[in-house]
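Attaching a single structure in structure tokens format; questions to follow.
A single protein chain has been removed from this complex, and every other one stays in its place.
In order of appearance the chains are A, B and C, and numbering begins at 1 in each one.
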Amino acid sequence: MQDLKLKAAEKRGIHQLGGDELVGWDEVTQGIILTSFDGDATDIVHKKAEERNYSDFNSYTATVASWRVKKPVFNIDVCIDCQNCWVWCPDTSIISRDKQMLGIDYDHCKGCEVCVEVCPTNPKSLLMFNEQEDLETALSQWPEKKKKEK
Amino acid sequence: MAEKFDLNEREVWDGNYAASQALRQARVDVVAAYPITPSTPIVENYGAYVANGYIDGEFVMVESEHAAMSGCVGASAAGGRVATATSSQGFALMAEVLYQASGMRLPIVLTVVNRALASPLNVRGDHGDMYLGRDSGWIQIDAFNAQEAYDLTLCAFKIGENHDVRLPVMVHQDGFITSHTAQNVYPLSDEKAYEFIGDIVPVDDMLDFSRPVTYGAQTEEDWHFEHKAKQHKALMDSRPIIDEVFEEFEKLTGRKYNRVEGYDMDDAEVVIVALGTTVETARVAAQELREEGVKAGVVGIRVFRPFPFDQVRDMLENAKSIAVLDRSSPGGAMGAFFNEVSAALYTTPNRPLITNYIYGLGGRDFSVSEAKRIFLEQKTNVDAGHITTDIQQFSGLRGPHLGYFQTKRS
Amino acid sequence: MIEIRWHSRAGQGAVTGAKSLGDIVATTGKEVQAFALYGSAKRGAALRAYNRIDDKPIITHEKFMNPDYVLVIDPALAMTDDITMNDKETTKYIITTHLEKDELISQIPALQDKADRVYVVDCIEISLDTIGRSIPNAPMLGAFVKVSGMFELDYFLENMKRVLAKFPQKIIDGNMQAITRAYNEVK
Partner (left out) sequence: MAITSIKNLKEFSTNNDRFEGAHTLCPGCAHSMIVRELMNCTDDNLVIASNTGCLEVSTAVYPFTSWDTSWIHIGFENAATAVTGAEAMFKARKRKGTLKDNDAPVKFVAFGGDGSTYDIGFQWLSGAMERGHDFTYICLDNENYANTGGQRSSATPIGAHTSTAQAGTHSYGKKQKKKDIVAIMAAHDAPYVAQLAPNKWKSMAKGFQKALETEGPCFINTVSPCCTEWKFDPKDTINITDLATDTLMFPIYEIINGHELNILYRPKNVLPVEEYLAAQGRYKHLFKPENKHVIEEIQKNINEYWEMLQRREEARV
């Protein structure tokens, strides 16, 4: 994600789940309806997240970052773009574009560690670190390739 | 394009057939239904219209009434016109989904042919099912005969689908007494009827993929109350729109409906307040008693929800003794209808005498002579200046007198 | 009446913590209440749990409270949840964090004029070390015992053993260590 400028960035992580913006009865939506996008969303399936006009109701604009105790850190130098982490991430938090793994969406990652488990590289391209560890320090601690145990 | 259905200016239809013709003329897109006596013919007829090309819609025969209303909710959220029918146990099984439909503001039309709730099992009419829907957030309109079942079903689409209303609507008629009794009915031409209702204009259409919508979100204590309040307001605010639709219908047909109907009420001293066919039977009794010098009048509630609290009060405040007739087993309380009428009258300076009659359960006949007797009991109350009977009494019941509570007098 | 509000996430054991605290306080003859506010969210979502302690039967059922103690058992919630909501001049805060107290307070504007009433302890680390899982409720109880001065530590530990009686000895031992460590480490 380091290099990816999310166009919808100003909408990212603006909400804490749990209702920080409560409105009165006159302002709630009719019929408890939630619209996913602002404006025309025809063919949304062919638009990447950064090209979409997400509405404030879309959980894309919310964050669950506070759920994490530990965070996965991505090491692009080891990654082979197998996309295992992308297909099995339960929180739509692996950012892949054009068959390349670019990074982790830390607004949506809950730190489940599935991506680390399914990463096949040696050493792994994803490892868990303490939440407050910065990227540089984490990358500097990356383990060496392990020899196969016979 | 649908086949032409030949209609005469004057038809002899029973209430079920009348309602089903209204569904045909409204060109209902989807009916999801499960049959139950006595409403079965309404959906059977819709199925027959589909099978014979008189209507271009989808008839989805599901496996239960709960599924019927569930299918209606899905269909209505998908943006078209939706209707179904039910009665009694079927209504009870639907109850969960009735609340979902109104909460999601889906303008489904449900023709309810009123029938008693078991146990004991009974296929005949009383208003137990109608009462079961009274807090469900639906508009509830009551027809007293077959013509009204037809007229009001047409009106129901126009009311519910109005974008300022967007609520589901029930049109009630009495099981067997209306649903299975053929009477003269004067239908509109198909063109006129459809022109009156108009096309449905979807709101939050699930099949409009330029605007994906989420239906049926969860709310906890921080949001639920606000949504329910908004829904209640929509129901209360539907009152003038219902009036407008009734006015428009009068212009078209000359038949005028009111949220509360009063008969001989200008100078009435003794009054019966009722729902359904009883309103008409009571009118016969009132007219006969008028010839004997008793100033009798009848009030019928046309729109049970939203309850016309102020209109009921205005119409009744100058009466002297009022009998409110509940055709539903009261379940350990005064009749629910009695409670609502009494509450309205409590806000008047006159506070007329008011008593509660439980009658006609399970289709027990309600006769003109019974209505007369009730009027005359009110007359006795007027003459005595106080309630001379139990405040709640069962009328038309075999066995010893059954009644409860007397007025406190100093 | 003493009122306590816990800020936690589902799965961290705040509800169990509040109930255990209630259980132990009740052994001293006091009346207690322990309840929680749940959403529909799953493991990891924010929730609040509450305790009331009084000398006479507690008959209020309102969820609103002006807490005497605010116990934050998740480090992130100190930043994201409104932990000072409805507080008093005397409200004491015990916050789970890996940060030093000054560091933490500098990141939370709402705490800046309350520094003398803020206590910190790393319940996450303590629970990982002692119990082997991130269940910061038990250490928070130890910190609370210290800050409130409501009990002698030994009395609390003895009673906590009773509350945990159905668990394997290893878990009980872990909890005892966690409580003791937090009691000693809170500052």
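We adopt the following convention: a contact is a pair of C-beta atoms (placed from the backbone, for glycine too) under 8 Å apart; a residue touches a chain by one contact, two chains touch by 3 or more.
Note that the structure is a prediction, hence the values are computed from the model and not measured.
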Open item on the list: Using the touch definition given at the top, which of the shown chains does the missing chain touch?
Closed with: A, B, C
TODO: Sort through B:Phe91, B:Tyr215 or B:Phe394 and give me the one touching the missing partner chain.
DONE: B:Tyr215
TODO: Just name the one of B:Ile42, B:Ala83 or B:Val97 that touches the chain not displayed here.
DONE: B:Val97
TODO: Can you list, in ascending order, the subunit A residues touching the missing chain?
DONE: 15, 17, 19, 21, 29, 32, 34, 36-37, 41-42, 44-49, 52, 56-64, 67, 81-84, 86-93, 96, 98-99, 105, 107-114, 116-118
TODO: State which residues belonging to subunit B touch the missing partner chain.
DONE: 29-30, 32, 56-58, 60-64, 66-67, 70-80, 82, 96-97, 100, 199, 205-210, 212-220, 223, 227
TODO: Write the list of subunit C residues that the hidden chain touches.
DONE: 11, 39-45
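The working rule: only the chains that are shown with their structure count from here on.
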Open item on the list: How many angstrom lie between the centres of subunit A and subunit C, each centre taken as the mean Cα position?
Closed with: 31
- [ ] List the centre-to-centre spacing of subunit A and subunit B in whole Å, with centres computed as mean CA coordinates.
- [x] 53
TODO: Pull out every residue in subunit C that's touching 2 or more other chains.
DONE: 39
Task: Interface hub residues of subunit B, defined as touching at least two other chains - done: none
TODO: Under the touch definition given earlier, write down the residues of subunit A that touch subunit C in their complex.
DONE: 16-18, 64-69, 110, 130-132
Task: In the complex with subunit A, residue positions of subunit B that touch it - done: 103-106, 166, 203-204, 209-217, 219, 222-223, 225-227, 229-230, 233-234
Open item on the list: Which stretch or stretches of subunit A touch subunit B in the complex?
Closed with: 19, 22-26, 28, 30-37, 40-42, 44, 57
